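Left out: one protein chain. Kept in place: all the others.
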Amino acid sequence: MTDSRPVLTMTGISKSFPGVRALHDVNFRLFPGEVHALMGENGAGKSTLIKVLTGVYDTDEGSITLDGAPVSFSGPMQATAAGVSTVYQEVNLCTNLSVAENIFIGREPRLLGAVRWGEVRRRARALLARLDLDLDVSAPLGSYSLAIQQMVAIARAIDIQARVLILDEPTSSLDAGEVAQLFRIMRQLRDEGIAILFVTHFLDQVYEIADRITVLRNGGLVGEYPTAELPQLGLVEKMIGKELDVLEGIEEHSRRDLAALEEGTPLVAVSSLGRAGAVEPFNLTIHAGEVVGLAGLLGSGRTEVARLLFGADRADGGQVAVDGTSSSLRTPAQAIDQGVGFCSENRRAEGIVPDLSVRENIILAMQAARGWLRPIPRRRQDELVDKYVKALNIRPADPEVPVRNLSGGNQQKVLLARWLITEPRLLILDEPTRGIDIGAKTEIQKLVTQLSDGGMAVLFISAELEEVLRLSHKVAVMRDRQMVAQLANDDGLDADRIMQTIASGSHREEEDR
Amino acid sequence: MNDTMGRYRTMVGHRLFWPAAVLVVMLAANTVYRPGFLSVELKDGHLYGTPIDILRLSAPLILVALGMTVVISTGGIDLSVGSMCAISGAIACMYISQQPDQNSLPVVLTALAMALGVALVLGAWNGVLVAVIGIQPIIATLILMVAGRGLAQLITEGQIITINSEPYRAIGLGHVLTLPLAILIALAAALLVGAFTRRTALGMIIESVGGNAEASRLAGIRSGRVIFLAYVLSAVCAAVAGFMMTANVSSADGNAAGLWVELDAILAVVIGGTSLAGGRFFLSGTILGALIIQTLTTTVYAMNISPQTSLLFKAVVVIAVCLIQAPAFRARFTRRRSSAPPPSTVTDSPKEQVPA
Amino acid sequence: MTTGSLTAGRTRLRLPRRQIPVLATLALLLVMYGVGVSQYQAFSNVQVIFNVFIDNGFLLVVAVGMTFVILTGGIDLSVGSVVAMTAMVSASLLQQGLPAALVLVIALLIGPTLGLLMGCAIHFFDIQPFIVTLAGMFFARGMCTFISGSSIPITDGFWTRMSQERIGDPRGNFVSISVLIAFAVVVVAAYTLAYTRLGRNVHAIGGNPQSALLMGLPVGRTRIAVYTISGLCSAIGGILLSFYTLSGAPLIGVGMELDVIAAVVIGGTVLTGGSGYVFGTVLGVLVLGVIQTLITFDGSLNSWWTKIVIGGLLFAFILLQRLIGIRYK
Partner (left out) sequence: GNSDTGGGSAADDGKITLGFSQVGAESGWRTANTTSIKEAAAAAGVELKFDDAQQKQENQIKAIRNYIQQKVDVIAFSPVVESGWDTVLKEAKDAGIPVILTDRSVDSADKSLYKTFLGSDFIKEGRLAGEWLVEQKKTASGPVNIVELQGSAGAAPANDRKKGFAEAIAANPNLKIIASQTGDFTRAGGKAVMEQFLKANPKIDVLFAHNDDMGLGALEAITAAGKVPGKDITIITVDAVKDGMQALADGKFNFIAECSPLLGPQLMDLAKKVHAGEEVPARIETEETTFTQEQAKEALPNRKY
């Protein structure tokens, strides 16, 4: 592979934002027919490098060549035209447009200048079929879950006749099946000679697909390595820049005595809560100190369960009892009053308030619960915020920067902090580790265990089954927006059994997963 | 050297620097045109002079713009403020004019209370339309903008109601400690709104609702209430502004009072740095914006720019103001002048941020 | 849809959800018309409908331009003044004896040029559309009074013909040429929005400008184009207005921008952008026109009651429209 000339080189790239040096003298090469992983902690500068490359940001210094010729894109439009196709971190599509249009906008098939809508839909369907997706392509994209949107974004990128394909954390919200699908296509494209730049925080995925790895740390280049020559441990050390001890995986402590936990009145008891078109009525009990995992495939309705429980969506019927007394959790505010917290998977649309500072974003839920008349004293705010900025290693560590300026992973940590300071009795975490680097991910997992040891109940949703298994006392399995099973996390439970539960009785089209 | 340079930079980087600079330039231009422009003298224990006029005349606009700032910050807009001024003024003046003793303080207070009561109701009406029924703010408030002026004229029966009430007149023209009362009222309102929003958590909550309504809802904010409150506040501010406008000329003109004030108020808010898309708001910027607008109007009079060209003149100034205000515009010049631009001003707005 | 059960529930509401706003508006409009017919005898004349079009043709054209702008999430406050300026410029040039064709060309160039400049200011200098177009509004209105303090009549033959030509059926019902021009503009705009890249980019930018940029769409170009289009529509509207009144008056069209914005929003376009139809805008203009006609037919309203009733009708209409189940956004 490396004997050919690089299709893309970036030399001496530097980029500063007010108060932050996001990139400093970074070099990067990309060869045709390789999958190149760009690795680094949250805020290391991966996304910035990609944005500099595609002209979203101007460089302060440095040069870029494509096929040996110097280029300087003025924006994604030019980059795309030159054959650099990008899926940026966070879904960057227009939710008001249809699925098909999101895939083809900007390069619709036309006849005499008129968009051929039939053709657009037909091609979109075909393209999605390649990704194993069967969607109504003329429905607005916004009616689909974030994971689907992510897949649509990928579909858009791979359709472009590109020489360079850039994927910034495309897998963060995908489940194993979808990831496998994506990798199959990536390999296919690689074999066609396309150069792929791939960002992820999943080490397994890197070793599964990447040919080479470039590591960034704190905006600086650490090095470029063939995957084969860099063992996992070495990679992590290069990323975090110190010896690895934090990473002693958390022992599978969670397999404690479920029966003991489940004594007494449950903290939350849900009976036949449901919403037409979203989730079939389900029952669920969660006890104090219990971690309930929610497993299921993409779009199986996990998020919908969480939203119903939190009152973010109105349920059609069913009851929720908190501490044994039936309560109404019809709005988020009511749920929060009852001690429920909900960290949404869609951090951009439902999580952060971009203009507000890190501090304000963190105290938002707590302040809302106290009412506006009782502001949290500034000293207390600073204490709380400092504590979690440190605990979660939020960078930059300045609580007064607008949260919009943080890297994706750091934004996620801010959201987590928002809910942690409210000290809820039941915390619903929907993909909390999405887009979070390996160090922080372990931190969060540790945190969840600590919290549950301290008596907090957690509803934990994650696309990573291992993570769910490691943390949960009990796993509820979703299939087709139905809660099909609740399995105690004893020694008998593993990923395979969950997959089987999901698969048994599922529809034909899903059998190959 | 380095220190002064740094201080200069923080000053220039400050949000209010450029609007303030514009104001200063306008005042300077006036002073050059007429050296006595800035002079203030003490007449009968009152301060008297053009700067005082500007302050006094901008008081109603400041009030309206304060309420507007909060509404805009929630992601809304209130077009009905002009009508609200007319209605409140009309009610107050109408009531006073019907009383045998127009100079009695209780009469005036009753009038104010009645008008404020109606303003509360109308503000609540707007609030319900936007926050509860979910009508787009511009249309929801357009209803009252149209109908409200009709209401005001209905109250006055299309006449200009002239009153002869010293206490009421004082709202617009009275003096306390040599300063016009109107200025003090506006100042008090600004401090009150400032305290209410910045001393409590209300400000942050408003900004949060305006910045991302769905995220705020999921964080437990009852955004409906916040939005509702914003419209009520705006109505009350407009009502007080209506008192000032009518007191200033001791008469209520249902047609002319507060005409186009909504545009001026929005302009003031935007000049002050608050985005029409909602989110962060800046009360001090709004006040500065209102002063700029009033100074501009006064300049037209003071320089006796002919009515035929005064609109052109205003347009040119407004264009200049917004250009100078825009970091992207300044960046072009900074970049041209110095090869190594200070990062604080130049990269302020990465290309990615496209305003809605 | 015949896809599997996975998608069945999800698509359930799609079709109605998208079309309901426009259909509801249409239904309400018909109801309103029905009320008029039942109340006032002459209301049922076909010419009454034609008159609504004749009297609102220019408004319609301007509203179509505004629809583009609002779809991107912007706003254009300058339209009323640009309409007036175009009429003033035409009138004064014709008064000076320039040939009609040349005047047409000049008049049709001014609006788009101003729009282009405003679009550039909005895009390149990152200034809020509201403030830029407000400055444009002052400027254009200033130009009006600058050109002449009083109204200028137009006596040109071409203009007179365009103004007084009646295209009609044998029973004497007629429309003016302006109506045809307005319809042509509507059709072209609807086609542009639905079937051209420009039109689709407009929707995308309204949905999410940052995403549109990252998707490689020409955000800047589109945004500038949109204000230029609005300027062009205002210019055409101005020409139609000058046909309509055969004059240019410095104060004509004051406050028109609000009528236009109202029409667009009543027509179901969301002010924050990304969703709306030209057909909705047509309905919005008709709603305003029919309200006006109802009030004139009544003929017993006081000046202030006129305003109150307009506000009331507007309220009733929007409330019903809303209750019939439109969930904007």
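All chains are identified by letter, namely A, B and C, in their written order; residue positions are counted from 1 within each chain.
One rule holds for everything that comes next: a contact is a pair of C-beta atoms (placed from the backbone, for glycine too) under 8 Å apart; a residue touches a chain by one contact, two chains touch by 3 or more.
The structure presented is a predicted model; accordingly, all values stated were derived computationally and were not measured.
**Q** For the chain that was dropped from the view, give me its touching partners among the shown chains.
**A** B, C
**Q** For a quick check of understanding: of B:Val118, B:Leu173 or B:Val321, which residue touches the chain that isn't displayed?
**A** Here the residue in touch with the unshown chain is B:Leu173.
**Q** Touching the hidden chain in the complete assembly: which of C:Val89, C:Val185, C:Ile252 or C:Ile318 does that?
**A** C:Ile252
**Q** Per the definition of touch given earlier, which of B:Ser251, B:Ser275 or B:Gln325 contacts the omitted chain?
**A** If we include the chain that is not displayed, B:Ser251 is the one touching it.
**Q** Using the touch rule from the top, list residues of chain B that touch the missing partner.
**A** Residues 34, 36-37, 43-44, 48-50, 53, 57, 153, 157-160, 162, 173, 245, 248-251, 253, 255-257, 297-298, 300-302, 304, 306-308, 310-311 of chain B touch the chain that is not shown.
**Q** Going by the touch rule given at the top, which residues of chain C touch the chain that is not shown?
**A** Answer for chain C: residues 38-42, 45, 47-48, 51, 54-55, 59, 144-145, 149-155, 160, 163-164, 241, 244-252, 254-255, 292-293, 295-304, 306-307 touch the chain left out.
Note that in this section only the chains that are shown with their structure count from here on.
**Q** Taking the touch definition from the header, please name the shape of the chain graph: line, ring, star, complete or other.
**A** Graph shape here is complete: every pair of chains touches.
**Q** Please compute the C-alpha centroid of chain A, do the same for chain C, then give the distance between them in whole Å.
**A** The answer is 43 Å.
**Q** How many Å are there between the centre of chain B and the centre of chain C, using C-alpha atoms for each centre?
**A** That pair's centroid distance is 30 Å.
**Q** What residues in chain C touch two or more of the other chains?
**A** If we look for residues of chain C contacting two or more partner chains, we find 210, 213-214.
**Q** Taking each residue of chain B in turn, which ones touch at least two of the other chains?
**A** As it turns out, chain B has residues touching two or more other chains at 352.
**Q** Which stretch or stretches of chain C touch chain A in the complex?
**A** Contacts found on chain C: 1, 3-7, 9-14, 18, 191, 194-197, 200-201, 203-204, 206-208, 210-218, 274-275.
**Q** For chain A, which residues count as touching chain C in their complex?
**A** Residue list for chain A touching chain C: 56, 75-77, 79-81, 86, 88, 91-97, 101-102, 105-106, 108, 110, 113-115, 117, 134-136, 138-140, 143-144, 156, 276-278, 299, 480-481, 507, 509.
**Q** Using the touch definition up top, name the residues of chain B that touch chain C in the complex.
**A** Touch residues, chain B against chain C: 79, 133-140, 142-154, 158, 254, 263, 266-267, 270-271, 275-276, 307-316, 318-319, 322-323, 325-329, 349, 352-356.
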